[in-house]
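A single protein chain has been removed from this complex, and every other one stays in its place.
Read from first to last, the chains carry the letters A, B and C; within each, the first residue is number 1.
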Amino acid sequence: MTLEVGSGLTIGLILGTVIVVAAMLIWVERRLLSFWQERLGPNRVGPFGLLQVVADMIKIFTKEDWVPPFADRFSFVLAPAIIMTVILLSFAVIPFGPNVGVVESNIGVLFILAMASLGAYSVMLGGLSSDNKYALLGSLRAAAQMVSYEVFMGISLLGVVALSGSFNLRTIVEAQEGMWFFIPQFIGFVIFLIAGVAESHRLPFDIPEAEQEICAGYHTEYSGMKFGMFFVGEYLGLVLVSSLITVLFFGGWMGPSFLPPIVWFALKSGVFIAFFILLRAAIPRPRYDQLMSYGWLFLLPLSLINLLVTGAIILST
Amino acid sequence: METIPVEHGLILAGILFCLGLIGVLTRRNIVFVLMSLEVMLNASGLAFIVAATRWGHAEGQVMFLMILTLAAAEVAVGLGLIIQMFRRYQTVDISVLSEMKG
Amino acid sequence: MITLFYLAGAIAVISTAAVIVQTNIVHALLYLILSLLAVAVVFYVLGAPFAAALEAIVYAGAILVLFLFVIMMLNLGQHTRDQERSWLSARMFVAPGIMSALLLGQFLNVMSQIDQDMTITRVGVMEVSALLFGPYVLAVELASILLLAGLVSAYHLAKK
Partner (left out) sequence: MLELIWLLPTFPLLGFLALVLTGGTLPKQIAGPIGAGSIGLSFAVAALIAMEFIGSGEDYFVYEAWTWMSVGSFSPGFTFYLDGLSTVMMLVITGVGFLIHLYATGYMADDPSFARFFSYMNLFVAAMLMLVLGDNLVLLYLGWEGVGLCSYLLIGFWYTNPANGYAARKAFVVTRIGDTSMAIGLFLLFAQLGTLNIQDLMHAAEGEWEVGSGYAVAAALLLLGGAVGKSAQLPLQTWLPDAMAGPTPISALIHAATMVTAGVYLIARTHILFELAPSVQLLVAWIGLATLLISGFTAMTQSDIKRVLAYSTVSQIGYMFLGLGVGAWSASVFHLMTHAFFKALLFLASGTVILSLHHEQNIFKMGALRKVLPVSFASFLIGSLALTAFPFTSGYFSKDEILLGALAVEGVGTWLWLGGLIGAFFTGIYTFRLFFIVFFGESNVKHHVDKEVGGWHMNGPLIILMILALVGGFIHVPVEAVFSHGEAHDEHHVSGLIHGIMIAVPLIGIGISYLFFMSKTFSVEKLMASGMAQSLHKFWLGGWGFDTLYNTLFVNPFLFLARINRKDLIDRFYALIVALSQAANGMIVRTQTGSLRWYALTLVAGLVFIVTLGALL
C-alpha cells in the first residue's frame, strides 16, 4: 500500500491521526507536567492511564450541550466550529513525508497564514456571543494578541521563504537538503516559536483564557462538545505549530535513512510538542501590556532586521 | 485550458458593487456604511483581477494590492472616526451628524 | 474549476446581499467574511493565488477583525438591533434599488456586447513581486506612506 498526495486514503489517515494525536496530547501533557513536577498524573484508567482520554471524551460527549439564553445562538455555535475547521484545513498543506500530504499548494505558507488569521474569529466570536463580561474581555485580549503576533509570525517566515524561493512547503523542505534552515534563520526560528505559542494561546501566553484573572476567558459560557472543540482545537494548534517548525526550520521529514521519513517527522514534531509542554511548566504568565509591548517593540523590529539581513545576504551571494 | 467569459467576471464585480452601493445608500448605521464601502472596494479589486486574467498580466494584481492597502488605511481611519463619533454623540446613526447643513 | 467560479460567485453575491439586509451587526460581519472568502476563491480560480491569499489574510483576516474589534468596543446590545430593524424599512430600498438597477442594467447592456473568453493563466507571486519592486516601487512607497498616515490619524482619532 503506497500513500499518495491527495488520495482519499491519505486524507483520511492524516485527519484521523492529527485528531487522535491532539486528543492524546491531553493525557501526554498531564503526564509530562506531573513528571516535571514530581507527581504521578493520571495513571488509573488503562495502562499508564492511557485510556484517560477515552474517559474524558465519554464525559464530554454525554454532558448537556447548554446554550445560554442571553447568547447570540448563531455565533455561539459557529465559534468552536471555526477553530476546528481552520486548523484542520491548515494541515492540508503540510507535507508529512516525501509523498504524504493532502494537497500540493504553491501558496502553502500564505494559506497557513490566512487560516491562522481566520482563527482569530473563533475566539472573538465566542467571547462576543457569550454576552458575558469576562468572555468579552478574554476575546478582546485574544483579538489583539492574535492580530499582533500574526504579523511577526508572517515576517519571521519570510526569511525561510526568501532562502528557498517558494511559498510551497514541500519545496521549502527540499531546499533544506544541505542545511536545515534553523541555522541561517535562527532569529526567524526563535520569533516563529514565540509567535506560534502566542497564536495558539498556550501558556505562558494564555492571557485570553487566564483562569485566575478572567475565569477562563472566551470559553467561560461553553460546555459539552463545544467546549471540547475549543479544547481539542488548542491541542491541534499545538500540533500544527510543532509540525510547521519542523517543516520550516528542521528539514521536515529528512533524516538518516534507518527510519522512514514519516517517523522522523513525527519525532521532530514530538520534540517541539514536549518543548511547548515544558514551557507551560516552566514560565509564568506575563502581563497583557508586557505581552503587547514585547511583541511590537522587540519582536517586530527584530524580525524586520532579520528579513533585511537575509535579503541582503541573498542578494550579495 | 479552461476559459471563463470575461463578462461573467466583470458582471460579478458589477453586482457586488451595486450591492455595496445599495448598502451605502440604505443603511443608517455608520458601521454598515463602512462595511458596504468595503464591499464596493472589493468589487473594484475583483474587476482588476479579472482584467489581469484577461490579459495574462500581473499588473492587475499589483493594482489589487494597492486597493488592499487603500482599504486598510481607509478602514483604520474610518473606524477611528466611528469610535470618536460614538464617544461624542453616543450613537452610530449618521443622520445625526448633520451639523454641516447649509 | 469553472463550476467553482460560478459557485463561489453565487455565494459571494448571496452573502453580500445578506450583509446589507442584516440587522444583527455581528451576523452581517460574518456574512461579509464569507463573501470575501468567496471572492478569494474566485481570485484563486482566476489564476491569482497571491491575491487570493492576501484577500484572506488582509481583508478577511485583518481588516474585518478590526471591524469586529470596534463592534466589541462599541458594545451594541439588543436595543441597537431593534433600532436597526426600525430603520430598515422596505421603503428605504426603493430609491437606491432603482438606481442600482439602472446602473447594473446599463452595465449588463455594455457587457452583453462583449464576447471574449479569458484563458486562465496562473500568475504567481514572483511576477507580482517583480512588478511591485520594479516598475511600481514608487507606488509601494506611496502605499507605505499612506499606511503610515492612516496609522497616525487612526491613533489620533481614536485617542480620548
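What we mean here is this: a contact is a pair of C-beta atoms (placed from the backbone, for glycine too) under 8 Å apart; a residue touches a chain by one contact, two chains touch by 3 or more.
Just so we're clear, the structure is a prediction, and the values are computed from it rather than from any experiment.
For the omitted chain, the shown partners it touches in the full complex are B, C.
Screening C:M1, C:L102, C:M126 or C:I145 against the full complex identifies C:L102 as the residue touching the chain left out. Seen across the whole complex, the unshown chain contacts subunit C at 95-96, 99-100, 102-103, 106, 109-110.
Within the complete assembly, residues 21, 24-25, 28, 33, 94-95, 97-102 of subunit B touch the chain that is not shown.
Quick note on the criterion: only the chains that are shown with their structure count from here on.
Spacing of subunit B relative to subunit C, judged by their CA centroids, is 6 angstrom.
Between the CA-based centres of subunit A and subunit B the separation comes to 33 Å, rounded to the whole angstrom.
The centroid of the Cα atoms in subunit A and the matching centroid in subunit C are 28 Å apart.
Taken in their complex, subunit B has these residues touching subunit C: 1-12, 14-16, 18-23, 25-29, 31-32, 34-36, 38-39, 42, 45-46, 49-50, 52-54, 56-62, 64-66, 68-77, 79-84, 86-87, 92-93. Note for the complex: subunit A touches subunit C at residues 72, 74-75, 78, 106-107, 110-111, 113-114, 116-118, 120-121, 124-125, 127-129, 136, 139-140, 143-144, 147, 150, 154, 167.
Listing the residues of subunit C that touch subunit A in their complex gives 24, 26-27, 30, 33, 49-50, 52-54, 56-57, 60-62, 65, 68-69, 71-73, 75, 124-125.
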